[in-house]
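All protein chains of the complex are present and in place, except for one that has been dropped.
== chain A ==
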Amino acid sequence: MRSLFISLRSEFYKSRKGLAFWAAILLPVLICGLIAFGYFNSSERILRNNMPPMGLWGQYSSQALAVMGMLILPFYVIFMAFSVNNIEHKNDTWKTLFSLPLQKLSVYSAKFFYSVLLVLICLALFMGLTYLFAHLLHLLIPAYRFDLYDPSLLLFQYYLKLFLSAMGILSFQFVLSLMWGDFLKPMGLGFVGTIAGIICANVQWKWAYLIPFSHPTLAMRMGKLRKSPADGIDIMTQEIWTSLAYMVVFFILGYFILAKKNIK
């Protein structure tokens, strides 16, 4: 456990100046900021629709959720999984990590959990900033009645679902990035997979839930899975279970690949 903790601290220390870490912070700030700016700038047009507070919240928060769920999250996860492993490939430091008195499982798990943590930070910031910027908009333009409805539960559930739906892609990409040090293979496969996943989910192919790259799109589908807003949404749907199952399988597979890895 101590090995895992120090490895995790080291992961943070190594990547704290890198793009993968800062993207987890800058992406939500930028996207939520742009959406809020759009709402500020186009307030007259938006307010003309006379939406009730709940509808306004729905419209406003789905901007970030849709962009994030459909495109940014899969691409960010692919890039981040690549980045966390590439730091060792690029600097030829696997040999250092494995010649230190640390369990290989701890080194591996720390990398994996660090990646999970970055997705969590990114999505938590998306959720928090969506909420904060809405109230800021209300302060600047009081006609935006974001104060009359509390979407915290729904926002939390949607972002939690989005987070869980990303675990399949993350673990799959993590294994690819572990095996290959080059940029093209894991990133190329990831991009093709993401596009194929989005298409499969959007055409409602019945086996789409088996494709990790379809999970965020499937998870963001509203409608039939949704109960009343007060009850929240079903989080543990078929694609989420599949995503978690992939995470377990790829996590174990990745460890065996790493444990047998000879540093030539």
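Definition applied: contacts are C-beta pairs under 8 Å (C-beta built on N, C-alpha and C of every residue); 3 or more make two chains touch, one makes a residue touch a chain; residues count from 1.
In this section, contacts and distances are computed from a predicted model.
Engineer: For the chain that's not shown, choose its UniProt protein name out of "Cytochrome bo(3) ubiquinol oxidase subunit 4", "Response regulator", "ABC transporter ATP-binding protein" or "Anti-sigma F factor antagonist".
Structural biologist: "ABC transporter ATP-binding protein"
Engineer: Which residue, A:Gln59, A:Asn91 or A:Ser152, contacts the hidden chain when the whole complex is considered?
Structural biologist: Result: among the candidates, A:Asn91 touches the missing chain.
Engineer: Just the residue numbers, please: which parts of chain A touch the chain that's not shown?
Structural biologist: 2, 6-7, 9-10, 13-14, 17-18, 87, 90-93, 95-96, 98-103, 262-264
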